[in-house]
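Heads up, one of the protein chains got dropped from this complex, but the rest are sitting where they should.
For clarity, chains are labelled A, B, C and D in written order, and residue numbers in each chain start from 1.
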Amino acid sequence: MQRIGVFVCWCGSNIAGTVDVQAVSDALGKEPGVVFSTNYQYMCSQAGQDMIKQAIKEHNLTGIVICSCSPRMHEATFRKTAAAAGINPYMVEIANIREQCSWIHKDMKEGTEKAIVLGRTAIAKVHLNTPLVPGESPVTKRALVIGGGIAGIQTALDIADAGFYVDIVEKKPTIGGKMAQLDKTFPTLDCAACILTPKMVDVAQHERIRIFSYSEVEHVSGFVGNFDVTIKKKARYVKEDVCTGCGLCTEKCPQKKVPNEFNLGMDNRRAIYIPFAQAVPKVATIDADYCTMLKTGKCGVCSKVCTAKAIDYTQKDEFIEEKYGAIVAATGFNPISMDKFDEFAYSQSKDVITSLEFERLMNAAGPTAGKLVRPSDGVHPHKIVFVQCVGSRCAACAEKGKEYCSKICCMYTAKHAMLTRDKYPDTDVTVFYIDVRTPGKQFDEFYRRAVEEYGVHYIKGMVGKVSPEGNKLIVQGSDLIANKQLKIEADLVVLAAAIEPDKSARPLATMLTASMDTNDFFTEAHPKLRPVESPTAGIFLSGACQGPKDIPETVSQAGAAAAKVIGLLSKDKLTGNPCVAHSDEMMCNGCSTCEKVCPYGAITYQDKEFRGPNRTTLIRRVAQVNEAVCQGCGCCTVACPSGAMDLKGFASKQIMAEVDAICK
Amino acid sequence: MENKKDVCNEIIRRSGVNPRKCMKCGKCSGTCPAYDEMEYHPHQFVYMVETGDIEPLLKSKSIYRCLSCFACIDRCPRGVEPAKIVEAVRLSVIREQGNNHLKADDLPAMLDEDLPQQAIVSAFRKYSK
Amino acid sequence: MRKCSLSNSTALFNKIAENATLYIPVDLEKGRVAYKKYADGMKMSDALKTDRSAKDFFFPQTENLMEFKTEGKSIEIIDNRSEAEDFVVFGVRACDVKSLEVLDKVFLAEPVDSYYKNRREHGVIVSMACTRPTETCFCGTFGIDASAPKGDIECYKTDDAFYFNAVTEKGEALLAKLDGVTESSDEKAVNEQKEQIKKVLDKLPLKDLKADEFGADKTDKFFNSPEWKNLSEACLGCGTCTFVCPTCQCYDIKDFKTNKGVQRFRCWDSCMYSDFTKMSAGQPRLTQMERFRQRFMHKLVYFPTNNDGMFSCVGCGRCVAKCPISMNIVKVMKTLGGKNND
Amino acid sequence: MQVNEYKPKIVAFCCNWCSYAGADLAGSNRLAYPAEVKVIRVPCSCRVNPMFILRAFQRGADGVILCGCHPGDCHYTSGNYYTRRRMALLFSMLEYLGIEKERTRVEWVSAAEGAKFAATMNDFVATVKSLGENKRLEDLRCKR
Partner (left out) sequence: MQKITREALIEKAAALLSEGKVDRVLGWKSGEFSYDVTPAIFNNVEEMQKDFVYGDFSGANFSKYLVKETKKDGKVLIFLKPCDTYSFNQLLTEHRFDREKVYAVGIPCDGMIDENKIKQAVGDGILSIVSESETVKVETLYDGVKELNRADVFSERCLNCKSKKHVAYDELIGEDGLVLDSNRFDEVAKLEKMTADERFAFWQNELSRCIRCNACRDICPACTCEKCVFDNPNSGVENKAAANSFEEKMFHIIRAFHVAGRCTDCGECSRVCPQHIPLHLLNRKFIKDINTFYGDYQAGAEVGSRAPLVNYTKEDIEPSEAVNRGDE
């Protein structure tokens, strides 16, 4: 039996104005288990708190009920008070007789009666309270960033600069991501490589950053502060630490017909390659799908020409196990496939290209060395049509397009149009748009410049059909303002393809038990207030894997994610919320129902040995809650049919006692 | 006019199309092969039904210019299905005139040997609901 | 012997109901039969057995024992026993009549269960012979004569009349009150019916089931039989057999917290339940096999051991008909009872 | 005099993050609602077990209302979605058993919706009042 002390606060006249506090403390003093009951002007004041502390000592109180303002206001205060007097802080319950009583009721009798009921309810709960101790877990002071694009790079740099170790896992042979493929960036038109490559070099040279390029995350277990991760370092058949990146092998390799993915297949590379000149790490990689030596055992040219003796045809995938305190997902995006958009003739004509392909065509390091020509015949195009929202805002057909707005297309299309007009004033540029969306610093000004200074034709309407005719492309679309259907003879058509999360994100999310939305974007813990955290503790989100983003947004989110990681890693120990779920193993039947509703992946199952009747042993599958991961929502407690799952601090019995007390 | 609203609702009900889904991109009109024959165009059909300004459409010949090729349905990014609206509008007019219900039995006599299958089906869609 | 023509039965029932609450078996929807409080004109069922036995009248499934009223920190104990009202249960079959004898052994032995005794004293049993016993009946196994059940009043229903014979003082008193609606009669029709019933009993499929192997002091013989394992294998551990049984008398005492205090009540319990007789060290019988064995050993061995050889099964066959998996005392007896039952 | 005015007992389960804060806000703004409403704070609406709701009726509650964050705004991302399914099914079942459907309600109240909280409670109490005492899910023992 608890020894309960009741403390009724007047809150000046806030409570005492409509609640007879003396009557409340008298009535509650008569409740079973209550050994001390009093009231005071301001319980939260130093004097009030001292009164509580003294009563705890004098009356050997084991439980405290404070009838005062909302627990959202002063629960923490009174818990500290209790702790200072030597009793467990979770033995305190608050009866909210201000916000939910005195402030809403005008009648003294009514207010007093209700306050007594609320007090009795809190007493009923305290009777069943048990001391709770928050769990502690150590923090591994190392972060893992998955994805080496601008998002991952920025996050890694920020974390490392704060003094923590960071590993970047990048599935491609080099870091850099999509930004490395871009030509110029809006709205300032500075060259993407000029601002990205120095950061790549910073990463490479940073003493606290390790890059696992050509690598993938294979397995993740553990929880916030204590993740165990297995990284698969794919065999690149080149010794990374020996290769000097001289590039001789990539010139001598006889296999010349490998589509160059960096240029989106618009030109070819060798079977051994370095994706681009500024690659980090600048190390060659052998493409096992094309290498004659690896496929037939006959060739070995690269090995012969390599003076550093870096080639190793026997290399195997390597598995690295490492512990991390925090994991950042920065898996980025890809343009969606245009294969299903027959109406735009993408697969029929080489001269219908995506914006990313256009980006490579304009890039000085691209397949045409920056010269804008038609991919089909290398002729300079005089008429270019840009089509916006291809696959974006497309709700009709899920396998074709995406329901969301891809956000970046309006701006890069304006950029492409402007750059084209700037470099080739003889080329006529038309943009079909549904809406032009330019919320961003200097964004609308940028778009207007494209129209006003560069003479880009913007037509409100959508292209219905593109049909190749001879060496021209007939673009049929509507002009909604003129209420006309247009047929434009174009030399080149550029499609602003929607973007989607990288395909690797879904399996990764499963490994991380991080939730995703239906579009495979990672969900954030709170859309407004916790935008860079996953609901799963210790998992953070950076860049377009959380939703479409442009570079400035990505960089700022990357910094924010880094700040969150730094905040986590700077702690030596994590103190959990003790009000977490726990499973009574004697009753659990291992049905996995609770696991399915847990938004945090805090529940796992284990085969455990139990003592059966008559000296037998039984092995049963039972649920276990990881207290460091559980956030205490209690969803599992209701999902569990056997009642094995309960929530500390909000136990079923406690809530039922509250119900009983209210209905008395 | 009260009646106008009823007609619109009836068209919406009959076609099963929700014109509010339209984001006014104009892809339907950009796609339509009969565009130039029309006074009002597919995106306008949808808009007119949405706003209830249906009278001019009912009177317009445009609705008979639609080939029921369904290109607009196929291409519409929002799944609005303008051709179904056109069809429902046509039906409203036809029903008003009392020319409803083409009987299947009457058909063979009217059929041309060379009439493509698709056109028969389309005609059914157009005239015999 | 008194007689009342069936055409006069409403008058008879009304007469009984004048002085006491009368319960008669009534046909309900979907072939169900239950005792109902008699109201004018109600028709008595001809069914052999009620779904639940007459035990309910004397030992109901839940029964309030006492109350505690709490006010602040004080507690008041309230004894809410009161004198039961007189009642008559009409048409109790031989097996159920016998079951009351079994219950008496338990509840009327020291210490006397005053709640049970109170009801027993105020209840009059009008028993009725079974003209159409069914295939699940085996009361004969326990020496019960379905043709002559001995309630407070024995009653025989023929095609045209009820015949009554008072057996106990209570019965005589009741029968005397019915003089206005009954007439004197000889025993010819009754004797004929008894003969008839005996012939039917001889044709019952379970007529040869013998209980001789069982009885007092046979614990050692059966307790460790390997057959228990197979017999209990399919048992679900539900309480159907227990709750339809007219002789099962186990109960649990529980407290229910009301808004003003505590109500202490008892309710039937089942030895088949895993939470039966929970003690500080847990349940004494941990496996379903042990619990299963307990039930049948109690009926066939332990009870006779403590009660001069009286079995606590009356062969009513309710458990035979109701068990979800069709495991029952007949199968147990045949399996364990060896040679006599093959 | 309103001596005999019927005062229903109403139990309101409120999630800690939205609805309880909404109730607090109603208080801060002095938006009155009947004193018959008593709030039980739970971490999330998904903590509310159907057993708690039945328990309340057993103990003499005349109405039970559950308040949680708006769908999509759950502090725990998805708790209220589960609540929505559970309660849709439970309430439908209670209705099926002939229990007045107006005695149970789920309402989404955000931390900013103090006014909605008060209005909801006013409406709910009025509705329950018009139904009268809960007879169909009561346990008479509790009233002794």
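Here is the rule we use: contacts are C-beta pairs under 8 Å (C-beta built on N, C-alpha and C of every residue); 3 or more make two chains touch, one makes a residue touch a chain.
The shown structure was predicted, so the numbers you read here are calculated from the model rather than taken from an experiment.
The absent chain, not drawn in this view, touches the displayed chains A, C, D throughout the complex. The chain omitted from view is touched by exactly one of C:Y115, C:F164 or C:W268, namely C:W268.
Touching the missing chain, out of C:A54, C:V181 or C:M327, is residue C:M327. Of the listed residues D:Y33, D:Y76 or D:F91, the one in contact with the hidden chain in the full complex is D:F91.
In the full complex, subunit C contacts the hidden chain through residues 30-32, 48, 51-52, 61-62, 132-136, 200, 203-206, 230, 233-234, 236-240, 242-244, 252, 254, 256, 265, 267-270, 273-275, 278, 320, 322-328, 330-331, 334. Residues of subunit A that touch the chain left out of the display are 586-593, 596-597, 605, 618, 620-621, 639, 641-644, 652-653, 656.
Residues touching the missing chain, restricted to subunit D, are 50-51, 54-55, 57-58, 71-72, 78, 81-82, 84-101, 104-106, 136-141 (touch as defined at the top).
Keep in mind that, in the parts below, only the chains that are shown with their structure count from here on.
The interface with the greater count of contacting C-beta pairs, when A-B is set against A-C, is A-B. Central chain (C-alpha centroid nearest the global protein C-alpha centroid): D. Set against the Cα centre of subunit A, the chain with the most distant centre is C. For the pair subunit A and subunit C, the distance between C-alpha centroids works out to 69 Å.
Subunit C has its Cα centroid 78 Å from the Cα centroid of subunit B. For subunit D, the set of residues touching two or more other chains reads 59-60, 142.
Residue numbers of subunit C whose C-beta contacts span two or more other chains: 259-260.
Within the complex formed with subunit A, the residues of subunit B that make contact are 21, 23-32, 35-36, 41, 43-44, 71, 75-80. Those residues of subunit C that touch subunit A in the complex are listed here as 70, 72-73, 257, 259-260, 286-287. For subunit C in complex with subunit D, the touching residues are 67, 256, 258-261, 263.
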